[in-house]
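The other protein chains are all here in position, but one chain of the complex has been omitted.
Now for chain A:
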Amino acid sequence: MTSQQKAKAYWKENLKYLSILLVIWFLVSYGAGILFKDLLNTIRIGGFELGFWFAQQGALYVFIILIFVYIRLMNKLDKKYGYDK
């Protein structure tokens, strides 16, 4: 692989990770917390209605997890392409 092909392949994999993570980002916040809130509110966990919980708690936890997953994936990807030095 030339360095240019390598860069292209790296970028493609990066974009794939980004799209997957951003879909989850959208689903937990705008999906579960806003668009489908009323539907989810029919499910209860303890004192929480689920839609309300996602909007005020759950989405935030997932955001944090998403960034750390991204960090892990990218560190691995950097290593795979030798960009980690």
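We take it that contacts are C-beta pairs under 8 Å (C-beta built on N, C-alpha and C of every residue); 3 or more make two chains touch, one makes a residue touch a chain; residues count from 1.
As a working rule, contacts and distances are computed from a predicted model.
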item	value
Omitted chain, identified by the protein name its UniProt record gives, among "Cation/acetate symporter", "NADH-quinone oxidoreductase subunit J", "RNA polymerase sigma factor" or "Response regulator"	"Cation/acetate symporter"
Hidden partner interface residues of chain A, rising order	7, 10-11, 14, 18, 21-22, 25, 29-30, 33-35, 37, 41, 45-49, 52-53, 55-57, 59-61, 63-64, 66-68, 70-71, 74-75, 78, 82-85
